[in-house]
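All remarks here apply to the structure that follows.
Only one protein chain is missing from this complex, and each of the others stays in its spot.
For reference, chains read A and B in written order, and residue numbers begin at 1 within each chain.
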Amino acid sequence: MRMAVFSVVTIAILLILWLDWPQIRAKSKRDKVAFITLLLIGWLLSLLDLPNTPGPVLVLKTIFKPFRGWVE
Amino acid sequence: MLDKGKISAVQMSLLLYPTVLATSFLSMPSLAAQYAQNDLWMTGILSSFFGLLTIYVATRLHDLFPKESIIQQSERVIGVLPGKIIGILFFIFYIHVTGMIVRMYTEFVSGQYLFKTPPLLIIFIIVLLSSIAVRGGIETLARCAVIFTPILMFSLLFLLLLFPSFDVRNIFPILSHGIIPVLKASALPQSWVSELFFISFLLPHLTDPKKGRKWGFLTLGAIVLSIIYMNLITLLLLGSDTANKTYPILVVFRYISLAGIFENLESLLLAMWIVGNFIKISLFLYVASISFAQTLRLSDYRPSVFPLGILVIVFSLWDIPNFSKLGEHLRYVAPFEIPLVMVLIPVLILIIARLRGIRTSKR
Partner (left out) sequence: MKIALRICVLVFILVLLEGCWDRTELNDLAIVTAMSFDKAEDNQIITTVQIIVPQNQGGGGMSGAATSGAPHKTTIRSGVGINISDSLSKLQRIIPRKMFWGQCKIFIFSEDVAKAGIKDEFDFLMRHPQPRERAFVFVSKEKAAKTLEMFPPIERSSSEVLRKLTELKIGINVTLEQFSIMLKGDAEAAALPLVYILPKAEYAEPFQTIPYIMGTALFKKDKMVGQISEKTTRGVMWIINKIDDYTVTFEMNGKDDFVSIKPVNAKVKLLPKIRGDKWMMEIQVRATGDIIQNGTDLNPMNPKLLKKMESAFEKDINTRIKLAIQEVQKQKKTDILGFANAFHRKYPKQWEKNKDRWDVLYPQVKVTIDVTASILRPGLINSPGGIPIGEVQQK
């Protein structure tokens, strides 16, 4: 699963770069940075073993723990 | 404005209807029945509250600051830096919820129909499809909705074919445990209905912004009616067994059998599911992209769509090893997380706007 996710994401990123870089090149620094950052974050996250990595679900569960009684 | 597209108020309605219902309609009767048992049909009525509130707030803010979405409006109202923080919070939230939706979509398709297909592929394809639609702009999405949403709505009428198998007595006893269980049951539908706040991103594109509020409320009405309709039919057919099903509407559709012709309609359900969720995921991704671009003042939102799509895929997998965990999140966290961002924050912004005596935007 990990390899599959990572390879799919990597291929997707490469395709995206190939498709969009010409447009991005012509734009401002800010656009470039935003674009690259997004891709980078996505790529790095896909390196983890996602389904089993604690993440937003756990964070949110902890934040909303006190409310749980309302919907029990 | 990042997207110069124009849509009509009806198109806006057709975009919002599946956004609220597409994922929820499938399991909703079961979730409601677990709290309210045979009173579950009432949850529709009670869940309209957040919808009314959120549409009111969004349209009010739009009256004050036309042609802007909540992201831009919050910067005006509470200042640039806090506004940016809100913006970042919003788009991360939207990506996260989109990931959840994609996951719900995939669990159903994968678990009930395409058993052997790798779920990652299903996730990838729907995200790819939605991303392409989003890059086409709001007009593309609106036109897709014009074709697809009527399919979704019309197919619901097929449930009426179950009429001979209904047991009307299942409604009784009414409110035997009081109104509290019904309130608890409406917690989840409330959170879905608050997704109507997306109207804030659609109002700037309306050809006639004055119609926004009216059509927003009409959409809410249609949604509430649909919820009551589906809950009622499920109750009349399945009775006390409703709470035990994972996908009660699937069971209901499978049960349709008329004259040996209208049978095995769960394939229709799959079509409804895919089509409805395509619109929903597309709109969510659109809103996320626009929020991202507006917060960071980018010149165009289009390049960010595919990268955000990758993040959506990441979020649909992250920290959800199995269906039970997803279910737990949806039942205990979502009813609070979604209204917090979609209702509470906009309400606060509106109140602050009024308090600061802002009458109209300075343009």
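Observations
The rule is simple: a residue touches a chain if its C-beta (ideal position, glycine included) is under 8 Å from a C-beta of that chain, and two chains touch if they have at least 3 such contacts.
Computed from a predicted structure; not experimentally measured.
Residue B:Y113 is the one among B:Y113, B:F217 or B:F323 that touches the chain missing from this view. Within the whole complex, the absent chain has one touching residue among B:K6, B:R254, B:R297 or B:R331, and that is B:R254. Among B:L202, B:L238 or B:A353, only B:L238 touches the chain left out of the display. Remark: the residues of chain B touching the chain excluded from display are 111-118, 125, 169, 172-173, 176, 237-241, 244, 251, 254-255, 257, 264.
We adopt the following convention: only the chains that are shown with their structure count from here on.
Centres computed as Cα averages put chain A at a distance of 22 Å from chain B.
Residues of chain A touching chain B in their complex: 1, 4-5, 8-9, 12-13, 16, 19-20, 23-24, 27-28, 30-31, 34-35, 38-39, 41-43, 45-46, 48, 50-58, 60-61, 64, 67-68, 70-71.
Of all residues in chain B, those touching chain A in their complex are 96, 118, 120, 124, 184, 187-188, 292, 296-300, 302-304, 306-308, 310-311, 313-315, 317-321, 325, 328-329, 331-333, 335-337.
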